[in-house]
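Moving on, here comes subunit A:
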Amino acid sequence: MIFLLIGVPVLAGIIAFFIRPGWMPRFLLLAVAVTHAGLTAGVWMVEPAPVLDGWLLLDAPGQLFLSITSLLFLMVSIYAVGYLAREDWGSRQDFKEGLLFTNARESVFVCCLLLFLGTMTLVTVSQHFGLLWVAVEATTLVSAPLIYFHRHVRSLEATWKYIMICSVGIALALLGNFFLAVAATFKGQEHIPLLVKNLMDNAPALHAPWLKSAFIFMLVGYGTKMGLAPLHTWLPDAHSESPSLVSALLSGALLNCAFLAVLRIYQVCAAAGMDSYGRSLLVGFGLFSMLIAAAFIVRQIDFKRMLAYSSVEHMGILSLGVGLGAGGVYGAMLHAVNHSLTKAMLFLAAGNIIAVYKSKSTREISGVFSVLPMTGVLWVGGFLAITGSPPFGLFVSELLILKAALDQGRWGVAMAYLALLSVIFIGMAAIFCRMAQGRSSGPPATGLTPRGLKTTLFNEPLLSVLPPLALGALTLVLGLYIPEGLHRVLELAAAAVEGF
Partner candidate 1 sequence: MTDLSVLLGPISALVLAPLIPGIINRTKAVVAGRTGQSLLQLYADLLRLFRKGAVYSRTTSWVFKAGPVAGLSCMAVSLAMLPLGGVPGAMAFTGDLIVMVYLMGLSRFFTAAAAMDTGSAFEGMGASREVQFSVLAEPALLVGLAAVALAAGPAGLFDAGPVVNGFRSLSEIYHQLTLSVWANDGAILLLAAAALFIVALTENCRIPVDDPNTHLELTMIHEVMVLDHSGPDFGMILYAAALKLWFFLALLSGLLIPVRSENLWINGISTIIGIFFLAVGVGLVESVMARLRLLRIPQLLAGALSLSALALVLVLWG
Partner candidate 2 sequence: MKIVIEALIVLLILTNLKLIASSRLSACIRVVAVQGVLLGLMPLIAGQEALTLRIAALSGLTMLLKGVVFPWLLLKTLRSANVRREIEPFVGYAASLMIGAGLLFLAIWMSRQLPMPFAVTSPLIMPLAFFTMMIGLFAVISRRKAITQVLGYLVMENGIYAFGLVFAQHEPLLVELGILLDAFMAVFVMGITIFHINREFDHIDADRLSALKG
């Protein structure tokens, strides 16, 4: 089962590299996405057996994040079919400085997408820290070409920063791994294998200072990947310059994988009785990330960057939730789900907007409601969802995290949390409203779209509207009702993270 989950995408990716552009790669992409989603669904039915003597097994957190990833990938690949069909593959004008640029080969793109899925799946299932590290680094490497899909100077710059920063960060995580290994070694030679389970079982035996420094290194390392401020610096560039569907995957799936890696080491620390230290760090990082995000969201002129910073904010909320512990962890898990769905939806909607307006500037765009009714609805709905307004799912999780803070009487944290949330809300409200409402800012250069849109209801390609719509519907549902199964998995995951 697990082998299938990893193997199918990887093999398909390798195949995709060799088939020629056209409908075939797209079909392959869609097929793999569906298969993977099906397998994931199967995982919910039957517990998959651990393989490689427990190196790969699917515990509750893994299952949660795997499901998110798979679902998102399915939606994104549906979107991608339409997207790739509409992309013109010749060289074309850049809409900012009018530079000429082309796209990467479609087959390469699809190949990387599939490998990306495979590596992320590997992250969610690997229980061995070394393997986990390998997987996370691999995600970085296969996603780099995705960011550089548009062969464009700015996306190139973004890619470079992405690789450098993430690789350096991950390298630190590697050192953390070795520290962990040392911590797991006693005088003489016997030694605990670096499996989450074994480590947690005889956590007390671990050598404290080494474990602590291992935690620091891994937190910084994987935190870089996860986008905790001040390690988040690659994130806005990569998200803003990559194609929207890639941004959706990066922000919705990849960040979660990094978060999962952080959770793993936190699990071990918590089991070893260093949870208070770990928590204080997580809370600190969380609030600081929210602060930085707020500072850059307000008055942001590039709306994809704004979405990226909002991801920084929500990663901050996640680590804050885990750091608060108790109900907060459950809240954080729920928040991860909601955030992925909502953010992906927003990025896809953003993609539609860019496709029509040929601009990413919040100053130039207005009247989305009148030009793209459905996308306008998605855009504003996504804004309300991402800022945690009821009846959307993020409201519940943010409420839970607030409750966790107040129940422990941590008024300072709660107030800072609310204050930052409100600043972010105000900033976003200004941007989203002026984009969605008002008269259409009209065609920047040529007609509104290649095909000249008329303002009637369903004037938008179905493939580019349905996936975000589905995601939005899901967050809405999660805001009004949490299915039993999901609830159970969330609780298991929370329990696992708490270390009991």
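Just so we're on the same page, a contact is a pair of C-beta atoms (placed from the backbone, for glycine too) under 8 Å apart; a residue touches a chain by one contact, two chains touch by 3 or more; residues count from 1.
On how the list was made: all candidates are chains of the complex that A comes from, given by their letters.
Since we're looking at a predicted model, the values are computed, not measured.
Given that every candidate in 1 or 2 is part of this complex, which one actually touches subunit A?
It is candidate 2 that touches subunit A.
Across the complex, what residues on subunit A touch candidate 2?
Checking each residue of subunit A against candidate 2 gives 128, 130-131, 133-134, 137-138, 141, 144-145, 148, 151, 153-154, 156-161, 163-164, 167-168, 171, 174-175, 177-179, 181-183, 185-188, 191, 193-194, 207, 209-210, 213, 236-237, 240-241, 296, 300-301, 305.
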